[in-house]
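Submitted below is the structure of interest, expressed as structure tokens.
So, subunit A:
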Amino acid sequence: MTQSDQYNFAYLDEQTKRMIRRALLKGLAIPGYQVPFASREMPMPYGWGTGGVQVSAACLTPEDTLKVIDQGADDTTNAVSIRKFFERTAGVATTEHTPDASLIQTRHRIPETPLTQDQILVYQVPIPEPLRFLEPRETETRKMHELQEYGLMHVRLYEDIAQHGHIATAYAYPVRVEGRYVMDPSPIPKFDNPKLGDCPAIQLFGAGREQRIYALPPYTQVVSLDFDDHPFDPSKADHDCALCGAADSYLDEVIVDDRGGRIFVCSDTDYCAGRRAETGGPE
Partner candidate 1 sequence: MNAPGASPPDPRSIWTKKKMMIELNGVGKSFTLHNQGGTEIPVLAGAELSVAPGECVALTGASGAGKSTLMRMIYGNYRTQAGSIRVGGVDVTAAAPREILRLRREGLGYISQFLRVVPRVPTVAVVAEPLLQLGRPRDQALDVARGLLHRLNIPERLWDLSPTTFSGGEQQRVNIARGFAHAYPALLLDEPTASLDAVNRAVVLEMIAEAKARGAAILGIFHDVAARDAVCDRAVDVGAFTPGAVQ
Partner candidate 2 sequence: MTPLLQVTGLSKHYGARIGCAGVAFDLYPGEVLGIVGESGSGKSTLLNCLAGHLTPDRGQVLFDTRADGLRDTVTMSEPERRMLARTDWAFVHQNPRDGLRMGVSAGGNVGERLMAVGGRHYGRIRDTATDWLGRVEIAADRIDDRPSAFSGGMQQRLQIARNLVTGPRLVFMDEPTGGLDVSVQARLLDLLRGLVREMGLSAILVTHDLAVVRLLADRLMVMKSGHVVEAGLTDQVLDDPQHPYTQLLVSSVLQM
């Protein structure tokens, strides 16, 4: 498919992309710091990835190959429409195959296949402020970041243990970046948290409604918060993938019939399909 004449390359005008790139560079220079940016109206509702789309649009070049995933899958509505959007407005090549992509926009997952230095991972972020739910005042949370007053983050984890006996936060699990900023990794499962740190790819986070961008440059130190006597545990469902047999991937629970029958399958559809193609497992 080729680029439509009615749009700028990748939809946004050059001045807007310039503004976003400046925010991205600042974010990369100060890992984990939330950079305000002038988020634009996009032709999709807030909550559908407007932040991620703007970051992707500012990063795409005609030579890029784009992959879009939603909860690990390439074939869900959100992933399909964003992929189509860029096919139409940027004319870039698209793929579902992780190693072939140069830019991956994601909602709520990090691909299982290890990323490389040649890749950019763009996260869609609903709420960028990890302190929000305990301290609603933005003026106060910015001050807390400035002065590294992060005791409140542990209050959240304390409450978890007090109520559930363990840290029950399973996604959007807060992390400390390079010993400085506390960051919300977007609603990825905590299973993915270990992949955030020391990652060869550039990781960019865009929150459209909240007008914030933040970033992790390659090989950044990222530590999940915890207590000495309740250490961080990425945890994983106690099953193997019913389709590819993988024991090391993040699984979705799928109801398969009306009698309550259920199976666990890889949430990363590309990873699962790749393994099945290799081993000739069940289709």
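To be clear about the criterion, contacts are C-beta pairs under 8 Å (C-beta built on N, C-alpha and C of every residue); 3 or more make two chains touch, one makes a residue touch a chain; residues count from 1.
On the choice of candidates, all candidates are chains of the complex that A comes from, given by their letters.
This one's a predicted model, so the numbers in the text were calculated from it and none came from an experiment.
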- Message: For subunit A in this complex, identify the touching candidate from 1 or 2.
- Response: 2
- Where on subunit A does candidate 2 make contact in their complex? 133-134, 147, 149, 151-152, 154-155, 158-159, 161-163, 227-230
